[in-house]
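For reference, the structure I am asking about is given below.
As you look at this complex, bear in mind that one protein chain is not there, while each of the others sits in place.
Labels run A, B and C following the written order; every chain starts at residue 1.
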Amino acid sequence: MNIFPEAVSTYAHEMDKLFWLITLFAGLGFFITIGILIYSLIRFRYSPQRKPMTFRGNTFREFRWVALGMALLAFADFYVLYDEHDTWDKMMQSVPEEKDLHIAITGRQWNWIFTYPGPDGKLYTADDVIINEPNSTIHIPIHKNVVFDIRSVDVIHSVFLKEARFKYDAIPGRTITKWVQFHRPGKYELICAELCGVLHSKMRNFIMVESEEVFQQWLDELYAGTNE
Amino acid sequence: MATHTQSFWTKYIFSQDHKVIGAQYLIVGLIMAAVAGFFAYVFRYHLAYPDAEIPLWGTLDPRTYNMLVTTHGALMIFWVAMPILVAAIGNFLIPTMLGTDDMAFPFLNMLSFWVFFLSAVVVVTSLFVPGGGFDGGWTLYPPLSADAYLNTNPDFWKALFSGGSLVILALALEFASMLMGGINFMVTTINKRARGMSFSRMPILVWFMNFSVVTFMFSVGPVIAGALMLLLDRVAGTGFYDAYRGGDPILFQHLFWFFGHPEVYVLLFPTLGVMGEIIPTFARKPLFGYKFIIGASIVAIILSMVVWAHHQFVAGINPYMAVFFSVGTILISIPFAGIILSYVATIFGGNIRLELPMWWAVGFLATFLIGGLTGLYLGSNTFDIYAHDTSFVVAHFHYTLFPITFFGFFAAFYYWFPKYAGRMYNDFLGKLHFWGTFIFFQLFALPIFFLGLNGQPRRMADYTAFETLMQDWHIQFREIATISAILLILTQFIWLYNFIVSLWKGKRVSSDNPWQANTLEWQAPSPPPHGNFEVYPEVYRDPYTFGVVQVNGTKRDFIPQNEKLPS
Amino acid sequence: MEAKNPYVKPGLEHEVVVPPADDYHGHPNYLYVIIALIALLVISLLSDFVTSIILLGLLVFGTALVKSILVIRNFMHWKYEPLFIWIITFFAVLFILLALFWGMYPDFDLVKVELAPK
Partner (left out) sequence: MQSTTVSLRRVPQGRLALWLLIAGELIIFGSAIVVYLLLRLRYPEWGAEAAKTHLSLGAFNTLVLLVSSYFAAKAHEASLKKLKGKVLRYLSLTVLCGLIFLGVKSYEYTEKISHGYTFTSPKLVEAGQGAAALFWSFYYFLTGLHALHVLVGLIAIGFIMYYVKNNKHFHRVELVALYWHMVDLIWIFLFPLLYIMQ
């Protein structure tokens, strides 16, 4: 049993590392606090002879240990924020210049619609190829920047590729542009992560990641299929 | 005090006595908890055994599953946690702790309960209307919840008597009721304190109750406006949330979470207040950092108004903005950490009597700590992209809201039961109840963390469609969670038995102050009569004067607030 | 004298329920206030002749602000209330509305949103 699904995109490992970093801080916080709690419960259990301490924490001398705890937490918090910022920037704030493949992925009750650019290589032109059926499989090349235009036609959906740590909502009226680069071939499930109605749990498509040549062959077949 | 005769109706039903109203809130809250708990049993069972027939229910289709999940969430937050933690505990304790006879506006208090009762009736009705109950998630995200969104001219009455509209109406009624109650709490606190009780001598629970209602009052406005617009979208066919008519679905998410996040603190504050009373009493030691706790709470309230968008990191919000909200979210952990550490510091160095309420307090601290610390993962905007909408979130908020609601309530219940019932509960059954609840809750929620980290999305009727979510250990973990959840629910029957039997047959308390606490409610008779006190007390000191002292030649370790020492 | 007050309960005399008659320190002259308000209304209507959008906004919202301050201060006797009331009705409300605006603005006006036909 692995805690995480296999990490297959360029930023997936960074996210896993971030998880372990937070786990380190959270675990330290948890064990220290629980340790003090259990120690106090055992050490200061009731006895008629015991004279309890009477400090109220109103002076800094008494308060310093709590202040130290808060300062440590603040340090941990800001270290996490500092550490994660590069990943955030990479994922969210910068879409790479060279778009090797630009696909529109549109949520619909209850499957994903994929729009591939036609032979002219441009999206949103007349020769776009649209794949619109439940459980369909699309193919994308490995080691390439794949840019998704995430859209929705009815309710809010959410594209979730758990192996790629890729999840963005599809909001009606907005086009959200995000990118991903896979570095391991395979067939990955595309899950909808936002409640979208009755058949939410059956909303499933696949993404097949494969080498450039195989992908090109599939794309040619796709174009040929529409030309019929 | 008041000796005038009351009929059955004015004494128990349309009562203006704060204690009876508190009991009414409690009973309605517990009934709703039973309903919501039963729903939880049904859909947990379905998750563990997707094809099996569910005992006491039958088969479950995806639509009903969504409806049950939605209703479970809405009921637990708005019709269980809110009435029990805020309304019931507040009504029972605020006037007695302040040493006065009743709330500032007894009639408004009664009205507030009956509006709440009406809202409970409406929300239960919404399950049975034609078309079925609401199934769009308790967060009511449009366009899914505004399912009339395609229709510019819906049938008004049909749309009004659909599940979703009734849930929104019930919410509106509930908010109105809580606003009335909240105003009542604040006015009572400000104008009806006992003689000599300055703000710095108020019990911390009264402070926290007021923080709770202030947070509620100042954050609920946007969601009321938003919910009205959603209702109009459903029944009148407007396009406030319709992207094709200029509206924006994100708008509702902002308005909802502007309230939704502070709502967690609305629920957390009363529980922190309960712990702030129980821990010093059983540790026989003054509360650590009274002023600090108050200041930290005020900081937390202010911060809580600017962190809401961390629920929307993946929801297409401006990524630059998300960084600000992430910073705010992570900052807000610091005052709460300070409060929890202050409680731990109160326990440290005391003379700890491990009575039952103290067990619940310690159990709360330990469990809530996990809930709070897992908030770090979700507050970090980057990791949230992965963890959002997975079971990790589910486990996180169960780890926060379950201890808040149930550990908080049971701690308060066992602590104040001798006062308000005049009888003692059965200690052995209480301990059994505590350990059952504590252990089964951990076993229920811990596996869900791991399922979530492995990418299991929430709100899925079943996972059978996804091969990667149906590995052996996934199935086993779901089973463990389900069985523990069922045992957790069954454990509560021990409490119910204990409650009912102790209420009529329990041993009468020999003293009005069985825990030797300092606050004013322990100076009233048990149970307090209408009007609470025989002689209205005057306050001479703060409520946390513990530690061994000589009083009139006898040695004891507490001095009640209203005891005048010979100087 | 206090005992005759029907709102005061024995033992709880310290609770202030009903305002004493001399509660206010004074009353403003309401006539001046209403004249000022009407004058401001007329000024805001002059905006029909203003073409500059900035000037228009300034004029319209400036007069609305001044009007609201006049109403709150004089009609609602805000100037006689303690600080606590100022905090809850003014600073808190303003803070919340500004926070709401600030948090939502980047999502609503800095993104491209399309009104696609169905």
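Operating definition for what follows: a contact is a pair of C-beta atoms (placed from the backbone, for glycine too) under 8 Å apart; a residue touches a chain by one contact, two chains touch by 3 or more.
Note that this is a predicted model, so its numbers are computed, not measured.
Every shown chain that the unseen chain touches in the whole complex is listed here: B, C.
In the complete assembly, the contact with the undisplayed chain comes from B:A104, out of B:A48, B:A104, B:L376 or B:A395. By the touch criterion stated above, the residues of subunit C touching the omitted chain are 2, 13-14, 16-19, 21, 23-24, 27, 30-31, 33-34, 37-38, 41, 44-45, 47-48, 56-57, 60-61, 63-64, 67-68, 71-72, 74-76, 81-82, 84-85, 88-89, 92-93, 96-97, 100-101, 104-105, 108-109, 113, 115, 117.
Contacts to the hidden chain, counted on subunit B, fall at residues 104-105, 108, 152-153, 179, 182-184, 186-187, 190-193, 195-196, 198-199, 217-218, 220-222, 224-226, 228-229, 232, 236-240, 242, 244-248, 251, 255, 258.
As a working rule, only the chains that are shown with their structure count from here on.
Contacts between chains leave no pair untouched here, as each chain touches all the others. Of the two chain pairs considered here, A-B and A-C, the higher C-beta contact count falls to A-B. Remark: subunit A and subunit C have CA centroids separated by 45 Å (rounded to whole angstrom).
Those residues of subunit A in touch with two or more other chains are numbered 173-174.
Counting partner chains per residue, subunit B has residues 243-244, 248, 250, 320 touching two or more of them.
Subunit A contributes residues 1-5, 14-15, 18-19, 22, 25-26, 29-30, 33-34, 36-37, 40-41, 44-47, 50-58, 62-63, 65-67, 69-70, 73-74, 76-78, 80-81, 84-85, 87-88, 91-93, 154-156, 158, 160, 162-163, 165, 167-169, 171-174, 176, 189, 191-202, 204 to its touches with subunit B in the complex.
Every residue of subunit A that touches subunit C in the complex is listed here, in rising order: 173-175. Interface of subunit B with subunit A (complex): residues 62-63, 66, 135-137, 141, 143-144, 242-244, 248-250, 283-292, 314-316, 319-320, 322-323, 326-327, 330-331, 333-334, 337-338, 340-342, 344-345, 347-354, 362, 365-366, 369-370, 373-374, 376-377, 380-383, 385-386, 388-390, 450, 453-455, 457, 459-463, 465-468, 471, 473, 544, 546-548, 557.
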